[in-house]
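Of the protein chains in this complex, all but one are displayed in their positions.
Now for chain A:
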Amino acid sequence: MTAPAVHPRAFPGIRTLSRRGALFGGLCLCCLPTLGRAAESFTMEEVGPGIFVRKGLIADATPENADAIANIGFIVGQKGVLVTESGGSLADGQWLRAEIVKRTTKPITHVVLTHVHPDHVFGAGAFVQDKPVFIGHAKLTEALSARGEFYRKRLIDLLGEDRTGPVVYPTLSVADTAEVDLGDRRLTFTAHGPAHTTSDLSMIDSGSGLLFPADLLFVTRIPSLDGSLKGWLKEAERLKAMGPSRAVPGHGPVSVDLAPALADLTGYLTALRDGTRAAIAKDVSIEKAVDIVARDQRDKWALFDTYNGRNVTVAYQELEWE
């Protein structure tokens, strides 16, 4: 996802800790690595041979859900395990690690940090003990330097320090493309230009042909813009050109047909772009634009009311200088 309160511009979901929430969070400390009530229904689904994905909640981070809102998972290869997404908090990452250990004795050799947002990187702390290669976009280190502590403090306010975990930096930076060989399958990584964020990394698995676009692809949940609107539309074309037919989106179902999912995504982004451009051309101010742009997309996306106005705010700043 993205974020307003936690992410400077994104993380609208972080709320002030309610008394009930604080209490529940406190209780939860004793039963790590389970996530609490919301996690009881969590299961790993096998979306391809040796590929397991947990569907994230279509919600914002709360003390009860431990920020388990992204689709996270792992791939079991001949030589070891690659974690495709680490989780939204240390607690979420610990839950994922426990799920891995239940299924295989192979070492966890790689953890992918798909971009800077907290719901995708704070699970990494759970895997530090495995000494894996942490793979990230070449711009991820600087993005985490700028925002990591900011996000961490917000998450601590919500979950407490013990369940939040450290900011983990990539040890393998991808500037263009990179490949990881797990023996029986190869993972090919692509570093994308500014799109959802400025540090988006996608991956294709040679074993299944599945694309892992992370948050370059939102399904069901409204996309959140924190990089470049025009850039995202460009990178969406690039994903399509890569040719895979199925993908594991960053949010939404655990796997989808790529073409229609990308069409829905670009439908929203195009409505956002064209509506914002029209507002700017007509001298509609930013505070009025947030209420009118892309309204026709409202029924198509969950959490529309939480994120659309913020997306318009971000888009307006990018497009008003055209």
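By our rule, a residue touches a chain if its C-beta (ideal position, glycine included) is under 8 Å from a C-beta of that chain, and two chains touch if they have at least 3 such contacts; residues count from 1.
Going forward, contacts and distances are computed from a predicted model.
The chain that is not shown carries the UniProt protein name "Sulfur-oxidizing protein SoxY", picked from "L-rhamnonate dehydratase", "OPT oligopeptide transporter protein", "Sulfur-oxidizing protein SoxY" or "ATP synthase subunit a".
Checked against the full complex, the candidates A:Ala146, A:Ala263, A:Ala278 or A:Ile292 give a single residue touching the omitted chain, namely A:Ala146. By the touch criterion stated above, the residues of chain A touching the omitted chain are 4-5, 8-9, 12, 16, 142-143, 145-147, 149-150, 154, 197-198, 226-227, 283, 285-287, 290, 309-310, 313-314, 317, 320-321.
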